[in-house]
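One chain of protein is taken out of this complex; the other chains stay put.
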Amino acid sequence: METERKPAIVVGAGPAGLCAAIELKKAGAPVILMDENSKPGGQLFKQIHKFFGSREHKAGTRGFEIGKELLTESLNLGIDVRLKTEVVGIESGLKVWAVENRNRSYTIEASKLILATGATENALSFPGWTLPGVMTAGCAQTLINVHRVLPGKRVLMIGSGNVGVIVAYQLMQAGAEVVAVVEALPKLGGYGVHTAKVARAGVPFRCATTILRAEGKESVERAIIAKIDSRFQPIPGTEETLEVDTICLAVGLTPSIELACIAGCKEIYIPELGGNMPGHDRYMRSSDESIYVVGDIAGVEEASTAMEEGRLAGIHAAYAMGYLDEATMKARTEETVQRLSSLRQGVFGQKRFAAKQRILEKGAAQ
Amino acid sequence: MSDNQSLKTTGAPSLEELRAASMLTTLADLEEKACLCIECVEEIPCNPCETSCPQNALTVGSPITNLPVIDREKCILCGLCIPACPGLAITIKSVDGDMARIRFPWEYLPLPVKGQKVEMVDRQGQVVCPGVVIAAINPARNNRTAVVTAEFSKEFVENVISIRRNHEIL
Partner (left out) sequence: MKDGSIQESSRIGHHAILGDLETTEEVTIFFEGKALKARVGEPIMSALIAAGVTVFRYTKKGSPRRMFCGIGRCTDCVMMVDGVPGVRTCVTDVRDGMTVERQKGVGSWKIEAEAGDGN
């Protein structure tokens, strides 16, 4: 096969994008990695807890350490990393529009496109939700772990999925007090080991509970919570006032699919993985063979699955561009798929596995 | 196997749920010998405890979602698994005379110091009894998970899991 001269462009330098770019560069393929932020790493650098999985998944290593390893590898490989570069458009023929530093735009033709744009946190609206002091859990995490500032001292966490309980723990490590973790469903969502760490710090978990409103003059001064019934309606008489200055919302993530839509990738609706997302095949190709989707944009899971999906796409794109022979591509794809599958096991993982199976069965090109 | 009702509503497992997962260590067990206690009751893909053990006393095997099984003949209570567990679910408990000791992971500041008076807490963070810090180590190989040893009255040993966290941090 003729080797492609036009570069593969990877959009998003989080764990998925970094791994994709590394595979491409290792195979000798021309690749450009773009990210709108001034620092790469996506959400990985905010993860200060030790990861699960096995040794090959870097279990026991803290998220930000994995991020540093990936960055070092990409620097050592000499990958063309363009930060402060926003991709704002994609035309057919894979012409990518980029805006650099918010003041210079250019187009560049790509042979392959790998979209690794991640996901956006959901909002939950209630009276008072716009007050200073109400923010997403990820916002609080960014402030405490990246910028090293505390947004407040007394926090109410809404949502008990892994993001909520991990950030609750990290807020305590940063010196804040978490007054309660509130969960709308009758059972907690996060891993038991994560909730146990928070519980033993004396933080109460309140299931079947919601926030009614936030109150305060110029910023949050208190939150009113209440129990809810099986139809999520507040039960009169169960209102409780919590004195807090910060309310964090950890109510789910939705894939950031704008670029995939612009590029015409066909979508599939998978509620367990965040809603609408571009479908993909086992090589992470979308309905457009030249466009791959990896990481949270292809379904919200974890950093470890994002890295493996990035590798899958990088390996296949390198092959499709003529830089990797078929036998090597197949062997490396197989071992990566094995590692991915082992991450999608167990009481939490199997739901994600089933959801991903639905994507693969439906096929990308519907 | 329990449905982990306490774990999934209060955040922490009850003694019953631990017993159902073969992970409950009783005072009677500890009067016989010191024990490694792993409170890992949910199947998630995770096995650093197994790889951290120099005596091969911990088995997760395949698939890596298996809950760890402790070979108490092989376990020498070295405690290397305590900081290795990403879920901070491992402690070592022992009983000597009227007193009990717990070695547990700790990732907050301030790091407790030897001789410090502390409050022992249960899995819901409720204070159960006073305690004294015997040791607190944080070697580089722990990757920032300190291991603290605290001593307290033995009748509370089944309920104690950690010490109370001090909210007033630097």
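Letters are used for the chains, namely A and B, taken in the order the chains are written, and counting of residues starts over at 1 for each.
Definition applied: a contact is a pair of C-beta atoms (placed from the backbone, for glycine too) under 8 Å apart; a residue touches a chain by one contact, two chains touch by 3 or more.
Everything numeric in this text was worked out from a predicted model, so none of it was measured.
Visitor: Please identify which of the visible chains the hidden chain touches across the whole complex.
Guide: Across all of the complex, the chain we cannot see touches A, B.
Visitor: For the chain left off this view, which of A:Glu4, A:Glu36, A:Glu177 or A:Asp296 is in contact with it?
Guide: A:Glu36
Visitor: Which listed residue (B:Glu42, B:Glu107 or B:Glu158) would be found touching the missing chain in the intact complex?
Guide: Result: among the candidates, B:Glu107 touches the missing chain.
Visitor: Among A:Ile66, A:Ile144 or A:Leu343, exactly one should touch the missing chain; which is it?
Guide: A:Ile144
Visitor: Just to verify: which one of A:Thr136, A:Ser160 or A:Ser304 makes contact with the chain not shown?
Guide: Spelled out, the listed residue whose C-beta touches the missing chain is A:Thr136.
Visitor: Need a quick check: the contact residues on subunit B for the chain that isn't drawn.
Guide: Output for subunit B: 107-109, 111, 144, 146, 170.
Visitor: Touching the hidden chain in the full complex, which residues of subunit A are there? Just list them.
Guide: 36-38, 48, 62, 120-121, 123, 130-136, 138-140, 142-145, 147-151, 173-175, 216-219, 221, 256
Going forward, only the chains that are shown with their structure count from here on.
Visitor: Across the complex, what residues on subunit B touch subunit A?
Guide: Within the complex, subunit B contacts subunit A at residues 4, 7-13, 39-48, 51-52, 63-65, 84-89, 107-109, 121-126, 143-145, 161-162, 164-165, 167, 169-170.
Visitor: Can you check the complex and tell me which residues of subunit A touch subunit B?
Guide: 49-55, 57, 59-62, 165, 172-173, 175, 177, 181, 186-188, 191-203, 205, 207, 342-343, 345-349
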